[in-house]
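Of the protein chains in this complex, all but one are displayed in their positions.
To keep things simple, chains are lettered A and B as they appear, and every chain counts its residues starting from 1.
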Amino acid sequence: MQGTDSMSRRIVAVIIIILAMVIGSSLYITNWSSRLWRDLHSAKELRIAISTDITTLDINYATSVTDFEVLGKVYESLFRIDYDPVAKKLTYSKWLVEDYKPINDTNWLFILRSNIRFHNGEELTAWDVKASIERSAAVSPIGKMLLRDAHGQPIIESIIVYNRTAFIVRLKKPFVPLLEHLAHLAVAIMPRDVAEKYRDGRIDSVADVVGTGPYRLVEYVRGQHVKLQRFNEYWRREPRIESVLYMIITDPSTRAAAVETGQVDIAVGIAPEMAIRLKERGLQIHNETGVRFVIAAINVQKISDVRIRQAMNYAVDRRAVVYRMMGGFAVVAQSIVSPIFPGHAQLESYSYDPERARELIEDAGGLNRTLTLVVSTRSPKDVELAQVLQSYLSAVGIDVEIQTMEHTAFLKKVFTEHDFDLAIYGPSPSSLYYGLTYWRSGAALNAPLYSNPEVDRLLDEAAREGSRERQYELYRRVQEIVWHECPAIWLYYENIIVATRPGIEGLKILPFQMLILDGVSVRG
Amino acid sequence: MPFLRAAGKKILIYTLLFLIIVAFLHVSARLIPGDPITVIYGEIAEDAAARYALERRLGLDKPVYMQLLMYIGNILSGNWGKSIYTGESVISLISRGFISSLKLALLSTVLVLAICSLLLYAEFVHSLSSRALQVATSLLSSMPTAMWGAVLILLLTWFKQPVIVGSILPPLIVLTIVGAGLLYKVFRSALEYSYQQPFVETYVMMGYSRRYIFLRALGYSVPTILSAVMYRAGLIIAGAIVAETMFMYPGMGFIFYTALSSRDYPVLIGWGVAVSVTLICINLAVDLLHSVIDPRVAGSEQ
Partner (left out) sequence: MNNRLASVVVISMLVLLLALIDRLTPYRYDDEVNLDERLLPPSPKHLLGTDSLGRDVLTRLLHGFRLSLALSLLSIALSAAVGSLIGISSALSKPIQIVVDPLFSFLYVVPSVIVAAVIAFTVGFGLHVVAIAIALRLLPVFYRIVRTVALTVAVQPYIEAARAMGASLLHIVLHYIGREAMRTVAVLSIYSFPEALSMEISLSFIGLGVQPPTPSIGGMLAEGVRYVAVAPHIILPPAVVVFATILVLDVVGEEIEKYRRERTLI
């Protein structure tokens, strides 16, 4: 009987323990959720849902849209890429510089605005600018593209500082798109001591993220959120929002649900189908033409016959893709760069003409092998697009096999090994010249290995050309040549879709998926 | 003493296993195509100088066995390295993730235990239809975590409730639903086995109440139930990737997936070390628990 007693005692003990655990955990949950509700309602901050984490705290190492969206509130460049909503064109305006003047072909004089302060209280000087530009040209992946020529030589010979606000940029040879390239945030201005402290390494401490922008970075929790605080001594008018919380929500439906239920105020990267539904539910949808140009690059080395490449362009019904698959949230490609760049040439779009495609293929002697179409699984839309292309191409007799890959492996295969027939991706350049250099022989972004000496020559000439009109004419010829030689199936420019909850007003969107928060006000 | 000797042997084997796993992780991390340089440069061809600098920084230019020895030495002395991207120390990153995952695992385990015991109580004491319960629970577990996550999001938007991103609640709900479905079967068969034991018949003949008999039978199946539950807790600690990434819960699965996609080797290997230690501890604990609670096992080992 004693055994039974100890047994039942043990059972009672187990029950008591389980009960205690259940009560404890439910108390924990209720306490925690009430805290959460308090947080939600007392919030004075603007909450923005972004689709990916930032990849770095160092603006010079930034490459993704999200990096520039977040760090772009902290840092500023000498010039700013702005958007003229009437002309629907990008403009490049003076920002940290008060004035500039070309002295001759290779020497540019810049005068900084006075009374601009960094977040650490120090005043912005020409020395800071010199150190920042030098660091960007040395370490930044994008800065290297912007500030070096086709042969990897720096375009800037030296920066000569005259006094606190005046400096001269001396170029090795004439380079007209200089101002546009200095406007990129990869050439952001940071204090000289920070730039020198991290000459080789990467900025990895929040305390050293110091810029001149409207917001200071105060907290970064990896994979969770980035918190920005208003910088009270900002040189332009005060930004209205006191603090901004970027919440990282990778799952698209969770992100849409978060803005719909009011947990966040703004959500970026909304899928077209979702945008339509959110609009029906009374949310505001901002829809702007972007710079991301979605293409299916054709490996020129493997498919060398231009007729086959043109046939592929005639085989695809772009209008159906844009208006059906993308729900109208895109623009049919009419050149090799987005129409919002000044200098964009409106070319004749390839019509949907399967008959012509078949003829061209026949002329070229047919294509007797199955092509590989490589696509990254990062974006579900790209994977859908791959299936659409496969179907269109098979209709004109080109067999395509889709190979899906994880994003990093995809980058390696396409941009380093060039091991593909077709590859779907979307270059997003910051200036027309930069967008055109993608197609220069041996350029780092030239995945299809396209090469045309004429294009290279025209680009070199355009970089030297002082007259805007003549420069645009050169740009136009480059666009025409590449457009007709088809190193890619030209598809569409993706729109930027941002959803905001009712009560958020004054949001401005720049085609770099940059939310301009200066005029934002929150009601309700 | 034989008990101690058996435990000693197990610990020795698991230590060896741990070393093998660390070595394996170290070598295999480099087999995955693409590396941090590819990630940083993105749609731009990479730069040989940058690659060389990174390899130097990570010590990848030394022979593999040297790297391995140095790494094991570093782990033991508490120096797990830094994330390549944000510079945060791996130890703080992993311990943050570990605590989040531990919380999730404990809470969900407790809830699953409570739900399953209640269901079984209803079935065995109050003769609720076992068929209906079985169907319901197998439906619960037939749909994977991701599906329940999607259903949860739909319901929340339907009722205009905030999705509370980054909090423990949504992944907890999802994991509890699936866990209850999965473990109910295990619990039930363990309990059925207990009911077949002769002592139950004795109690029935002695006229004890059904509730008393249920509790006794439940007590008898505690070892089986506990080990099943502990294994599931181990799985959650190692990383419930789907539930965590869906709701941005910063647990181990989330850390693993971000580190894997960005090829953040120090974090990746740190994760492997933390998880293998945890899983080995859980394995040991289950073994020990069996020999302590369950007199049959203890008896057979002597």
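Observations on the model:
Everything that follows uses one rule, which is that contacts are C-beta pairs under 8 Å (C-beta built on N, C-alpha and C of every residue); 3 or more make two chains touch, one makes a residue touch a chain.
These numbers were taken from a predicted model, which means no experiment stands behind them.
Note on the undisplayed chain: of the listed residues A:S93, A:S114, A:Q301 or A:T404, the one touching it is A:T404. Here one chain is not drawn; of A:T56, A:T125, A:T261 or A:Q390, the residue touching it is A:Q390. Only one residue from B:T109, B:T145 or B:T176 touches the chain missing from this view: B:T145.
Interface note: of A:S64, A:Q229 or A:S253, the residue touching the hidden chain in the full complex is A:S253. Those residues of chain B that touch the chain absent from the view are 13-14, 17, 21, 28, 31-33, 134-135, 138-139, 141-147, 150, 154, 231, 234-235, 238-242, 245, 253, 256-257, 260, 275-276, 279-280, 282-283.
Summarising the interface, chain A meets the missing chain with residues 252-253, 271, 273-274, 276-277, 317, 320-321, 324-325, 377, 380, 383-384, 386-388, 390-392, 394, 402-406, 409.
Note that in this section only the chains that are shown with their structure count from here on.
One inter-chain figure worth recording: chain A and chain B are separated by 36 Å, centre to centre, where each centre is the mean of the chain's CA atoms. By the touch criterion given at the top, residues 7-8, 10-11, 14-15, 18, 21-22, 25, 28-29, 32-33, 36, 40, 49, 53, 55-57, 61, 63-64, 141-142, 144-145, 200, 202, 204-205, 220-225, 247-251, 253-254, 257-258, 260-263, 406-409, 411-413, 415-416, 425, 427, 444-445, 447 of chain A touch chain B in their complex. Listing the residues of chain B that touch chain A in their complex gives 32-34, 38-47, 50, 53, 82-83, 85-88, 93, 106-107, 110-111, 113-114, 117, 150, 153, 156-157, 160-169, 172, 215-216, 218-219, 222, 245-248, 250, 254-255, 258, 261-263.
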